[in-house]
Every structure is written in structure tokens, then in C-alpha cells.
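Of the protein chains in this complex, one is absent; all others appear in place.
Chains here go by letter, A, B and C, matching the order in which they are written, and residues are numbered from 1 within each.
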Amino acid sequence: MTTVSQTPHGVTSRNEFAELHGVQTLTFAKALTLAMADAMAADPSVVVFGEDVGTLGGVFRVTDGLTRTFGEDRCFDTPLAESGIVGMATGMAMNGMRPVVEMQFDSFAYPAFEQITSHVAKMGNRTRGRVRLPLVIRVPYAGGIGGVEHHCDSSEAYYVHTPGLTVLTPSTVADAYTMLRDAIASPDPVVFLEPKKLYFAKDTVDLDALRARHTAAAPSTIGRAVIARDGTDATLIAYGPSVAPALAAAATAEAEGRSLQVIDVRSLVPFDDTTVCAAVRRTGRAVVVAEAPGFASMASEIAARIQERCFHSLAAPVLRVTGFDIPYPAPNLEKYHLPGVDRILDAVDELQWEDA
Amino acid sequence: MTTVSQTPHGVTSRNEFAELHGVQTLTFAKALTLAMADAMAADPSVVVFGEDVGTLGGVFRVTDGLTRTFGEDRCFDTPLAESGIVGMATGMAMNGMRPVVEMQFDSFAYPAFEQITSHVAKMGNRTRGRVRLPLVIRVPYAGGIGGVEHHCDSSEAYYVHTPGLTVLTPSTVADAYTMLRDAIASPDPVVFLEPKKLYFAKDTVDLDALRARHTAAAPSTIGRAVIARDGTDATLIAYGPSVAPALAAAATAEAEGRSLQVIDVRSLVPFDDTTVCAAVRRTGRAVVVAEAPGFASMASEIAARIQERCFHSLAAPVLRVTGFDIPYPAPNLEKYHLPGVDRILDAVDELQWEDA
Amino acid sequence: MTEHPERSAQAGGRGTTFLLPSVDVVQLITADGAAAPAGDHKADYPMPNLETLLAGYEQLVIGRRVNDQAGALVRQGRLAVYPSSHGQEACEVAAAMCLQPRDWLFPTYRDMVAVLARGVDPLEAFASLRGDWHSGYDPHEHNVATQSTPLATQLLHAVGVAHAAKLRGEDTVALAICGDGATSEGDFHEALNFAAVFHVPVVFLVQNNQYAISTPLVHQSVAPSLAHKAIGYGMAGERVDGNDLAALLAVLGQAAERARNGGGPALVEAHTYRMQSHTNADDATRYRSDGEVAQWVLRDPLVRLEKYLSDAGALGAADKDRIAAAAETLAKTLRDGLNATTTPDPQDLFRFVYSTPTPQLDEQGRSLAAELAATPTGATS
Partner (left out) sequence: MTEHPERSAQAGGRGTTFLLPSVDVVQLITADGAAAPAGDHKADYPMPNLETLLAGYEQLVIGRRVNDQAGALVRQGRLAVYPSSHGQEACEVAAAMCLQPRDWLFPTYRDMVAVLARGVDPLEAFASLRGDWHSGYDPHEHNVATQSTPLATQLLHAVGVAHAAKLRGEDTVALAICGDGATSEGDFHEALNFAAVFHVPVVFLVQNNQYAISTPLVHQSVAPSLAHKAIGYGMAGERVDGNDLAALLAVLGQAAERARNGGGPALVEAHTYRMQSHTNADDATRYRSDGEVAQWVLRDPLVRLEKYLSDAGALGAADKDRIAAAAETLAKTLRDGLNATTTPDPQDLFRFVYSTPTPQLDEQGRSLAAELAATPTGATS
């Protein structure tokens, strides 16, 4: 793999991102920006492109400042064509670059579907590992933002079913930074799903500590779930935008005397069977929570695997609380569609406690 | 909905298809051709188009004779562009036609993915039922034919996860006819998955009886699974190309003294919970068999639903025998990938019979 | 299968440049409201009569009022979002006016003014922007497709609608609108090629408003013009001043009638400008200068037509009052309608996904009903 030592047009101004240090209160979006900026500073082969990511800084401002800091060769707008973006990224990755491309919204990645499934996912295997594609496809996804049609799809099922793709989705500000850097560092293509409704969520993080992971080659977050909250009675398994309602449900349940554990899967592929199965074997009950329509979804997979692997530990079936099997609804109806605290707690109530 | 009473260029020659009657030995492919021909004869709004479907009759000859019989206005070649084909079909369906389009191979439907997910699947819901799209997207799918890359994908998961699509896949010659006619008659868009390796399988069917269903408005096959073989010890749940190995496994098992039931799901969406759950509740054991990679697949969904709905009837976890989570392999390796009799029987053996 | 006049051109080389747009962008009324000097146009584009122009002017004023009113309603939180066509109203109005009732219009998210000019009920049309449902009107009522968000996808639907009509021997025309940005999408290419190969009556109107959100045209295309893309499909292309309603009516009218009479599809590029941000969620000052915008204020489509009609004695004070009143009536309808509270029925979520809900959707609908019955607040948290 060729590595770029210096781009022809170098850094065009001071690196405003490098100046941020120590404990900081950041939005999720800003953590993502910092991850790209730090990766770009560390490795000249990292380039960012997509629709409106340059001057505008992206419709969610996730790439804001990258063109200013790194120049137009490192962060640039493309013509409006998603297959073009992913296809060009594929070629750039074949030739020594590490492209990080943005799809403006979940549904607008669909024109790139052939490039993603037939090339991005398959190139490494097709060439027996001789051509790896270290590229990241960032996809703002899921709902809860009152978005109009085509702006709120939870499209993860399409990607997780496609062998060859790594599929990640952070749910915390710290993970937004760490996981995006892990994604950019990955030798394999990553579909990086960013829950839109978390973009402006804030948290306080120690930026120095977060950065240190990547210089010290800390273990990657890829393939590792985290226990977001411990509990003993049942396990809620969630990811991305559904971690927050799962945690809220656990908090409510605690008040009602039930101790719910919450797992943030965060790495959908590879999936962390070890953490999930160990947890469920301990609690004996599990509810999977996800926004996407449930049919043949990531949630189906989690439920299917758990019952396959933990059957004799289960006191009740693995239940799913997911979006309905409908197109994502218009803003005024989305509250009925999204898995919320009540619906999660209803499912927990159905876990046949009387039998236990 | 406007209905066409007569196309400007009518039938150009005698209808060779209408001349076939009574008991016939047909290939699966020919049954599909007959279904289209009969639907075209019955309803002038039915049109067939796609790549090489006209003069050539399709690369699998499934449309052979349709142009000759019904003229170039009713069955025609398009430019080589799948999004174009599905997008044009969408517009034609908006304007009173019932298009039946062919995607040449599974992977070559991917360029049409945006049209399928963002329009075909959503138009009816978007317009509160005012614009229904009675169109059929025929997709030769799955493997077992020694095909080169991109010619053997089992792509059903992408469609079944997309609300608004009906997804059908016949496994017998009779169902090939009946289900394609039901698909064409459906007011909703249907993704019609044709197992390539069955195209030249033959069976003897009573064509008059098959046809009579459609004049007598017999109950649709959409949403209805069938018991392909009865049995009492465990239920194998399969569809499309996997029904044959499931039946073969059941035959082998019988010789070994184990009675396996085989369900042919055939209608993936809507799914026939009633038939499947009744069966599994009776046998208490289930193995799902499918060619596609197992992760987040139709097989995951079936396993997840069964354990949700039949938990207390299950003597063992619902197991899955699926393709591996890899890109479909090159011809000389596909035998290792495809779910075969041995692998199915191994799974049956694992159904914890000692506990029973 | 079909006659293709262009096919005779198959063997030709530069001699086929009749497919290329005129050297001069077609303009009939200058930005100052005067009759434009004759340009080097490949076709004869006569000035529409005053009656037509007056009717068009009325629609322009109404369109502008709709844009302004919708902007206000967004600021008041009554609409989720509004992509304004302020400055592009001439394209909007011409797109609607050049069609017959039996024809079809394929609009984008930005083409609300064209949708209303076709006669669609304004409150039904605004239902989507209020967030009640993805599309609020019946496309069959006025042959107006749903406003398309996925860029360029609707161009193919227009080809299909036209192809179906052609197969039935009907003389329906479909006019499909897209933006300059959308011309980069694969579906644009496939739609133009299908239209040309099947020789169907579709007019493709590209509203080149110079930006795709923040992306200026120069990052979208380096072609001599977007209309030059037509030759690659064996289709006639034309460029027109998109702020000149008269020129638009002449060019689009001719393209539509040519298509109706079996002359095949055409590509029309209208030069215009998006005067406001992409939507209210956007901030155009991040990527373009006030000076640039100011240049385009001088080319406003309303001002020039008002001047032209007034000078021609075709627009008097009474006309102006009548038109202002009509615009105000529509604005009031929007205000009243959109200020009223609607309560969408949650069961609608399940009703329309299929013609008959699947057993699974029935089950999900019952479960939501039970949940809502148990939580009297009416929603899950």
C-alpha cells in the first residue's frame, strides 16, 4: 500500500483542531470532526469528500473547518452523485488513500448501493487480500429529528447483511471520536452510522486521553460491545439512537425495583457475541431495542443468535422492540413509531416473570 | 386506475402459449413464461421489459416468445440500466400499466436499489393508497449454478427488510406459474425471486387446473406457506433453492428413523406466521435453511419470530443452516458454501434430542 | 418499434449540432422589461400574447406570495421546512402553464409553486411540509406526481408515464423538473437516454439556479452548458433565461407541443438563481456573497414582466388589485389552514403500506392501539 508523505497543497492555515486539548465539553458532531481532523493531521493519505462537506462543512457541520485547515485537496465537495462518491473513494483507496466520505442522509446512500455491495464489500476478498479498501462511508442515520421523508431511515440492516463491511455506530461523544478514528485506521471498509438525533448531544470528555488511545495503539473498539449500565434482572441490547431510551428505561425500571442491564452493541459487524452472551446468560432475559423496522433486521439477528447460543439460560423468549414494519413516518407521527421507554418496559414486563 | 383496453400494436402472431393445454411436463422457466403470457393475454396493461428480454427471450429464456406473440410494445428490450428499468416501470405503473421487469441477475438489481427502496416500496404509503404500483420485479437469484462473481447472490434480505415490498419465491413448477400470476395480479409491487438453479427443473402439471385458479379468483398464494412434506419430529423451514435440499434431508432422515416436516415459506413477505408457528408448536424443534449469508437475514427473522412466538413449545433452540457470512464464492468452492443435506442433518442432530 | 427522426443523425458528426442549444440563451424580455433583441436562436420563439403573459404574471405574484408566506410559517414553527423557489417563480409558473390538464407534471421538493399552479389544493400540498404525511394530495387528481426528494429519480417516472401513454396512443406529455445538482446523478442520465431511445413525449426542465445547496455549478459540471448534455442522448437541448416568463413559455411550449406531436423528448436548461437559502435550515451566507445575490435581484422575474405588461398597457391598477387580492386569499388559506391543529391518526401508519395490511401490520397496529389506550397521553415517551 503506497502512503502519501505530503500532498501538493499542504495545510493552508493553522490547525484549529489541534489547539483543543484536555477536558472539553463537546457535541457528538464536534467529536466526529475532531476525529477526522486528528486523523488527517496524523496521516496525509486521509481525505474527506462528499456533497457540501467543503465550504459549507456538511449539512450537519460535521466536516466544518476541515477544508479551511487542511486545504481543498484534503476536504472537498463532489458533484451530486453518491455512486460517484463511493466509486471514486474505492479507486482512491486502491491507490494509497484513506477516503472518508459522507452520504448526506441515510436514504441518499442508496444510489451507491451497487458500489457498496459489489465492490466496497467484496474487493478485499475478490483479490485474496491484495487490494484492501481502507475507506469509511459516514452515514447520518435514523430518526427522531422530525425529518421529512427519506431523511430518517435506519438502514443498518442492508449493510450488516453484506459480508465484507464493518458496520459501526457510536452512541456517546467519546465513542464518536474513538470509533471514527478506529474506523479510519481500519484496513477494511467501514460503514459508519451516525445517529442524527445525537449530533448535538453534548458530553464532557478528556480529549488528551481519547487521543492517547490512537498513538498508544489501544485495543480497537471494532468488534467490542460495552455494558452501558449494569443490572441483574434482564438485559436490554441496543445501539446507536436506541441506547438512550434503553438507558432511560433502565432508570425508570430501577425506580420500580427491577434491575436492567444495558448493552451498547456499537460494533454491529463484527458482532461481540462474547459480551452479549455472557450478559444474557447471567440475567436470563433479553430485550433487543432498535429503531429500524424489525423484520429481517439487526434486531432479528441479535435475537436469533442469543436463543441459539443461550437457549438453556433463557427464562423467556428474546423479545424485540423495534420500529414497525413501515416506511419511516412523517414528523407528526414518528413518536408512535420509535421505540420509547414505555414500549421497552412493556416488553420487559412480558418476559414471563411469573415463570421465573 | 386506468385500464388499457387495447394496445396500438396488438398481438402480432398466433398465441403459441394459449395452445398449450392440459397435463404438461414443463420446466420451471417455461412455467414462468406461461404465467406472463397468460397474464398478457388476459390483460393488455401487462407489459414485460428489461435487458435482452425481447428478441433473445432473456439470458435464461424466461421471456422467450413473448415479443413474437405479443409484439414489441408488450415485450421489449431496454437500454442497459437497471435504475432506468425500475424507474420507468414505476412511472408506467403510475399510469395504468402492470409492468413485469427482469433484472438479469441478482447483483445487477443493485443499481436499482434506490428506485426500489425509495419509490417502489414507498409510493403506495406515501400517497395514502392513491398511487399503487402494480409492478413485478423478477430477479433470478441464488447460486448452485457455478456462476461467476455477481451472478449468484441471495439478495432477499435487502428486499424483505424493506416495508412496502411483497417478496415471493416459488420452488416448484406449479408455484412458478401460480405465484407469478398472483404477483402480476397484485395491486402492490412484488419482488419475485426466481431460484436460478431451478430454471431447468421439470415437473408435470395440469395447466388447465393452474389456469382455472386465476379465472375463478382462487385464494392468492401471497402470504401462504405450504407444507412441502409432513413429519413429526422436527420442522425444516426453507424457501426457494433450499427447499430441495431440505426435502432431500427429510428423505434421508426418514431412512434413519426421524420424521422431518418441511415447510416451503414461498411468500417471504407477507410471512405466514400461522402455518409456521402451528407446525413448530407441534414438532417442538425447528431448523431454518437458506442460502444467503445468515447474518441479519430472512433466516434470522424466521428464527427470531419462532422463538418469540413458540418459546414454550421449543425443546431446543431454533437453528439456522445458511450460507456463510462471506461473498458468494467462486464456482469451484460453492459446494462448501451451500447448505446441503449433511449440514441440515447435522443441525437436526444438534436439536438436543437427549433432553426431549 | 418507434420512428426516430434523430436516428438519421446516427452516422453524422459535427453536422448534428442542431441538437445543440442555441448560441444565445433564449430571452424575449430583458431584465429591464423591454422586448429582447433577436438572438441567434436555432428556432423561432415568438413572444406569447399579452393575455397569456398577464395570466402568467398573476401566477408569478401568487407564487411569490406563497414563497413568502411559507417562509413566515416556517419561522412561526407551523411548517417543518420550506425549500423556497423565490426568484425561480417564472420557471415554476411556465412549467405548469405549458401543460394541458391531461399532461403530467413531475416536480421536486422546490416546486411547490408549480404544483399549486397546476391546481393542487394548497393545504393538501403543504401537508408534507407541515409533517402530517409524506404527500398530501392525490397525484391522479391533477396529474401531478408527488414532489420528489431523491434527486433525479422522478425523471424516470416521467419517462414511464409518458411511455405508458404513448403505448395507449394517448398524446399526453410529461414535464419533469430537476435542479442543476440533480443532473450529476445517474438517474438523470438513464432518464434522458430512455426518453430518447423510446422517443417518448417528455420535457426535461433543468432549473439551473447555480447551486446545489452550497455547491456552485462549477463543481457540478464543466460542460459548455447543461443543455449541451442533450446531444449525448440524441435529444434537442435549449437554454433559456429562467427569469423571463415569456421566453420560458415559448421554449417549453414549443418543446411540449413537439413532444406531443411525436417529436420526442427535449432538454431545457433555465438559467435562474436561488435567491434564498436552500431551505430555512441552510445558511447561504456561508458560501456566497451578498454581492452575487444582489446581481440577481436586478433580474427578478416579476419586476421585468410587470414592467413589460405595464408598458404594453396590459396591466392596470385594477389588474394589480385583483391579483394582489388573489395572492392574499391564498396566503390566508395557508395561514388559516396551517395554524389549525391537525391530529393524524396513528393507525394510518399501518393502513397504506400495502393495499391490504399484512397480518404482521395488523398485529403491530393492534399493539400500538393497546399501548395508546394504556397511556392516555397519546404517545410513548
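Just so it is clear, a residue touches a chain if its C-beta (ideal position, glycine included) is under 8 Å from a C-beta of that chain, and two chains touch if they have at least 3 such contacts.
Since the model is a prediction, treat every value here as computed from it, not as a measurement.
Engineer: Using the whole complex, pick out the displayed chains that touch the missing one.
Structural biologist: Visible chains that the missing one touches: A, B, C.
Engineer: Can you say which of C:190, C:300 or C:348 touches the chain missing from this structure?
Structural biologist: C:190
Engineer: Of the residues listed, C:225, C:254 or C:276, which one is in contact with the missing chain?
Structural biologist: C:225
Engineer: Could you tell me which of A:166, A:283 or A:322 touches the chain that is not displayed?
Structural biologist: Answer from the full complex: A:166 touches the omitted chain.
Engineer: Hey, which of B:42, B:59, B:227 or B:277 is the one touching the hidden chain?
Structural biologist: Residue touching the absent chain, from the options given: B:59.
Engineer: Which residues does chain B use to touch the chain missing from this display?
Structural biologist: For chain B, the residues touching the absent chain are 51-52, 54-57, 59, 77-81, 83-84, 107-108, 110-111, 146, 148-151, 248, 295, 324-327, 329-333, 335-343, 346.
Engineer: Just checking the interface: what residues of chain C touch the absent partner chain?
Structural biologist: Residues touching the hidden chain, for chain C, are 4, 6-7, 9-10, 12-17, 19-24, 40, 184-190, 193, 196-197, 199, 218-225, 228-234, 239.
Engineer: For chain A, enumerate the residues touching the unshown chain of the complex.
Structural biologist: On the side of chain A, residues 4, 7-8, 47, 72-73, 76, 78-79, 81, 83-84, 86-97, 99, 111, 114-115, 118-119, 122-132, 163-164, 166, 186-188, 223, 269-271, 273-274 touch the unshown chain.
Methods note: only the chains that are shown with their structure count from here on.
Engineer: Based only on mean CA positions, could you tell me how far chain A sits from chain B in angstrom?
Structural biologist: 33
Engineer: Any chance you could list the residues of chain A touching two or more other chains?
Structural biologist: In chain A, 83, 107, 110-111, 149-150, 295, 324-327 touch at least two other chains.
Engineer: Scan chain C for residues touching two or more other chains and write them down.
Structural biologist: 133-134, 150, 186-187, 348, 353, 358, 360
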